[in-house]
Structures are given as structure tokens and as C-alpha cells.
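I am attaching a structure below and will ask some questions about it afterwards.
Every protein chain except one is present and positioned as in the full complex.
Each chain gets a letter, A and B, in the order it is written, and its residues are counted from 1.
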Amino acid sequence: MSARDDAADVVLVQLAGLVADGGLKLVDLTHTLSPDFPTIVMPPEFGQSAPFRMERISCYDGDGPAWYWNNISFGEHTGTHFDAPIHWYTGKDLPLNTVDTLPTRDMIAPANVIDCSRQSAADADFLLGVEDILAWEREHGLIAPRSWVLLRTDWSKKTGRDYANLLDDGAHTPGPDADVIRWLVTERDIIGFGTETIGTDAGQAGHFSPPYPAHHFLHGAGRYGLQCLANLDQLPPKGAVVIAAPLKIRHGSGSPLRVLALIAA
Amino acid sequence: MTRPIAPSKRKDPLARTPRPLLPPSARSRTAHGLTLAAAEGRFALQRCEECHTFLYPPRDACPHCLSHDLPFTDAPVGGTLVAGTTIRVTNDTYFRERMPWRQGIVAADCGPSIIASLHGGCVEGSSVKLSLQLDKAGQPVAFATPLEETSNMRDDPQLRELTADPKHRRILITDGRNPVAPALAKALLRAEATHVFVGVAEAWKPFAGEADLRAIEGVEIVPLDLTDEQSVADLAADIGAKVDILVNTADHTRPVHIFDKGAARRLTETLDATLAGAMRLAQAFGPVMLARGADGTNSAVAWVNLLSVYALAAQPAFGTMSVSHAACLSLSHWLRTELRPGGVRLMNVFTGPLDTEWYQTVPPPKVAPGQLAEAVVDGLRRGLEEIYVGDAARDICARLAANPKALEREGGL
Partner (left out) sequence: MTPAKRTSYEGVVLAVPVTVPYQRFSIESAQWWLGRALRALAQSAGISHRQFDGFALASFTTAPDTAIGLTQHFGLSPRWLDHVPMGGVSGIISLRRAARAVQAGDASIVACVAGDTNHVDTFRRTLANFSRFAQDAVYPHGAGGANASFALIARNYMNRFGARREDFGKLCVTQRANALRNPNALMKKPLTLDQYMAARPVADPIHLFDCVMPCAGAEAFLVMREETAKSLGLSFARVLSTIERHHAFAEDDVQYRGGWAYDIGELYAMAGIQAGDVDLVQTYDDYPVISMMQFEDLGFCGKGEGPDFVRGHSFEIDGSFPHNTSGGQLSVGQAGAAGGHLGIVECMRQVMGIAGPTQVGRARIGLASGFGMINYDRGLSSGAVILAGESR
């Protein structure tokens, strides 16, 4: 056993101890999967993502006297969920671009939380730009390679109609502008981008050039998306570590998942 | 003049809900020729093909010429009430609760003497109008009404027993996103329904008719997602005992070609929204409606399924919809049988293409939502089981009867 292995063992033991005694806190960044949680809406002539559904198999009854269980069904992009590169056409030919081939080391990474809750409260169509990133870096330091950028908007505190915020010209929710994601990928080599809204893109991003730039650039570069996150307000701007391990679905484009953040207490 | 019925008072929580009973339901097989006519609101009697005599009660041989060719034929509705009685004593449990009951002998203009239940306004020696009605057991009975329309005529207690009048009843329209929902709600409220619940799935998703619906006094939007078992169960837990008439407006019309990629998934989605949705509704709302079949003025009385006429003959341009509505029709027949012990009737409303967005490419004649809504109200007031709304629906129905192969070869159009 090498000295490096020994050091890793010590870290793991310390990690377990810190989690157990509260020195490290695990923040749940996940919404509860439920049938009425809004999902992405496409024009009705397109295929639709199925919402979460649960049907009882048995509940200590004639269908199973001593046990309770359910059948569940949902689209891959339901609730708090993960987008793999294959989700967008720009990432369709990349290696390891599905949730089942996702490298396990990418399932744990540090997070940078950009707080735009004030701007989003003032403007549902608030767009995050490069300038906002640079301002954040001036305060908190450079965004490290292979780390997550999470856009805090406090949108997760809204429910139902306010959360989806659909008007007759589409959704109005905050998100990245047309350039910032390309910049984060090329200039900062981020591992992925996460939001509290339905989609990594802004509600009106269909009108950007290219349309849906977050999807376009993240997945085109083999990076990931996290959306419908919750509790970002409990994370420090820097220092949290995100654990995001999607279901291992063969050739899957994404999946609902439990997203956890480790932070110092 | 009929005394108007008063709206139900709030229910005494200490009072037992009477269990629904059914009138005598035995009928000969031949008598179901009357059932067929009554289900569609027609007055039809057997008419001998050879000697052209109208016959009643239903027979298997003509008493005039012994022909066995005795098709049920639409008959003149006129007649004269020769003698009437008011029955005050019976051994039958159903009628015992509904005494007194007026019955009379009507000399029909077309020949036979017809024993009929009488509207309160019928007078001996006067002309009456005959109809065939379905009773609580779903079986046909002859009914006589006065020739002249009088006020509150539909409030006659015997007639009300033989219909599903929305007056003073509470309605659930299951899918408020269906473009016909506002028109239906308005028509039912005009027909003096006391309250209209309108189910809306995914309340976070706005829809075109929403503002219109919300503006209608007497409408209450309730969360109801037919694709979600729990949502259906939750609403039934809240309002199940307040639904006297359920109008299932679930629809999922999407043009899909059978060879399209994903067509099977589209079919599954459609079936989930319509067929499985209807099944979930039946499971959640059926038992309580069944139990409330004799619960006073606002007893549970009817279940209405809006179906496309393409349930009867597939329309390839709307294949998944045709399949799902055909399946829903089968479910209707199943459910009708299961609702019968409660005296709750089930009405299928077969409609041609609606004048709504999904039938944009279909040329007229199309059915306007208001036209459909009026037909639903009329069907309930007459206690029908099968109604056809619009020229296209009647056309399909007639052609199906004439030659189903011709209809098939002509592509269902």
C-alpha cells in the first residue's frame, strides 16, 4: 500500500466522521418527485415528456397482503434531473455521452454558486452574462476547471403556475444569455451548468442565437446540465461539492436523480 | 302546470341515504326493440310488414295475419288518454317509495291500446303525446305527456324519474381543457344545474378557454388529471358525493400515421388520457354515484361520455383517436352495466368532427361546441343513452347501418 493510498484512507475516514458528527452538512438539492411538478412543455403536435406517475401495485391488500409497492413512470427529464450530452444534437456523436456511460468521476465535483436571486426577482427574464461571472470571480476567485456553475435564482421557492410562468409567448424564467455558456466551457472548462428552473436555458431561449444556447454549447462540448435544483440558497458561493449520479439507463439522455451537496457546517 | 321542484336542502348528516332500488326489470327479448328506440329517444312500435298494423305490446307473431316479420318502426306519437288511475298501493319495493304513480290506457292514433305511465298534466279524454323512456333499471316504458307544453313540465316527479334532468343537480366536467368545456358548463347552468365543477389537469399550464371558464358564475375549477390515479382519487374524496352528473370530456386527438415512428407511444398516450382516464374516473366516482342513485332531488343520475363518432368506424386520419374512442365505447358498455344497480344511466354522445383546432384540416360540417352542449342537455332531459350530434355523426351512423364495408372503403369520411 502506497503512502498516497494511506492518505486517501485518512481522508475517507475523516469525511465519514465529519458527516456523522455534523462537521460536514449534506444539503439536498432535490425536489420531491410528484405528479403535479411542472415539466417542460412542447407544442402539442410534438412528443411530450411524461410527467411523474405512480400507480399502486399493492398496499397490504388483496394484490399483496404483506407488502406495499408502486409502479412509477416518468420522462427522463422529469423533476430534478440530469441532462447528458446526447440530449442535444450537438452532443450526439460524442463518446460516453449517455447516462449509462457517464464517467463516475464526473458524478462528484465542486460547485460555484452565482447568486442572481435579486435580479431574477426583479425580472423573470433575467439573463446571466459573462460580466456577471467576472464580477463574481472578482469576489470569490476564478472558477476552477471541471467544476459546476449553479445559477441561484430562488426560482425553486415558487410553485405551480408561478414556477412554470407560461404566457402566451412561452415561458418567462431566468437563465444564461446566448454567450455565457460557450465562454464558461471554453474559458473555464466547467463540468456543467445547473439551474433552479425547468431547463438549463432561459424561458425565452428559443429566440436566442443559437436557440437554447446552454443546451447547444454544454452538450456540444460533452458537458452536463442539472435543472429543477432546490436549496441553492443554502450553499456557499464556493466550497460546496456536488454529488449528482443519474440512473444508469441504457442509452439514456438524462434522468431524475437525487442531487446532494456537501458543505462545511 | 307542474309544481316546480325545490332545490335540495343541504343533507342532514344524521339521515341515512336510501339505497337505490330498481323497478321491475324483466323484459322479453323482443321487447328490447323498444329499448333500442328509447335509448335514442325514438317512439317506435312493431309494425307488421305484411298487413302494416302497428302492434303493442311486443309480439313474435302478428295477431292479424300471423306474419313473423314485425320490425320496430317509428310510429306516430299521438293518442288519447281513455282511462287513467293513480296507483297508491304496490308490493314492489321500488314503486312503494314512489307512490302514488299515475298510469293510464292510451288509445294510440296508430292503433294499439298502450298502457303508459302518465305525466301529471294528462287528462282523461284528452290528446297526449307518447314516448318511450328508459326507467331506472334501464328498461323501456311507455310514457304519455300532455300535448301542450306547460310550465315546469320536466319537474313532473314521474318524468324526472325517467330522465336525467340537470335541474338542481351538480355536474363534474372532467377535462376543462377540452374546448367544449365552457359551452357545456354554460348550457348546463342554463338548464338550472346548481354547480359545475370543471377539472383541470396541470394547473400550472394555462389554456385558451381558461378565462372564459373562470368567468362563468357557478363554475368551480378543481384539480383533476385523468392520467394520474391519485389526482382522480383525491378529487373523488373531496367532491365524489356531490357529483350527480359526470360529463367525461377527456379527449386526446392527435393526427398520427400508423407507420410513424412513435405512433405506438402516441397511441399509448392517447389511451392513457382517454381509456385509462375513464377507467380511473369509473373507479373513483363510480361507487359513490352508484350509492347515491336515490339520494333525493339531486341524486346521482347520469354519466355522460363524449365520444367521437369514429368510435364506431375508424377514421384513418385520426387513427389513435378512433382506437381510443372505440375502446372507450366498450368501457362505456361495461360501466353502464355496473352503474345500473344504482339507477345511474350512462349516455354516449357521438359527435362528428368538432369545430376545434385539432379538426382544422377537416372540411365542414363540423359541430360547434355550443351545439354539442345543447345536445348533451337535451339528451339528459330526455334520459337518453345514445345521441348523435351533428350531420356528420348521423351520416356515419346511417352508413354504418347500411353498409359498413362501404364506409370502410371510403376511408371513414
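The rule is short, and it goes like this: a residue touches a chain if its C-beta (ideal position, glycine included) is under 8 Å from a C-beta of that chain, and two chains touch if they have at least 3 such contacts.
As the structure is a computational prediction, the values presented were derived from the model and not from experiment.
Student: Write out, one label after another, the shown chains that touch the chain missing from the document.
Tutor: Over the full assembly, the chain not pictured touches B.
Student: Which one, B:F72, B:W101 or B:F285, makes contact with the chain that was left out?
Tutor: B:W101
Student: Among B:P20, B:G41 or B:G84, choose the residue that contacts the chain missing from this document, as touch is defined above.
Tutor: Answer from the full complex: B:G84 touches the omitted chain.
Student: Of B:E124, B:E148, B:D238 or B:D260, which sits in contact with the chain we cannot see?
Tutor: Among B:E124, B:E148, B:D238 or B:D260, only B:E124 touches the chain that is not shown.
Student: For subunit B, which residues reach the chain that was dropped from this view?
Tutor: Touching the missing chain: residues 23-28, 30-31, 34, 56-58, 63, 82-92, 94-95, 99, 101-105, 107, 113-117, 124-125, 135, 137, 139, 141-142.
The rule is short, and it goes like this: only the chains that are shown with their structure count from here on.
Student: Hey, which residues of subunit B end up touching subunit A in the complex?
Tutor: 202-206, 223, 225, 227-231, 254, 262, 265-266, 269
Student: Under the stated contact criterion, what part of subunit A meets subunit B in this complex?
Tutor: So the residues of subunit A touching subunit B come out as 35-36, 38, 41, 44-45, 47-48, 50-51, 53-56, 160-161, 163-164, 166-168.
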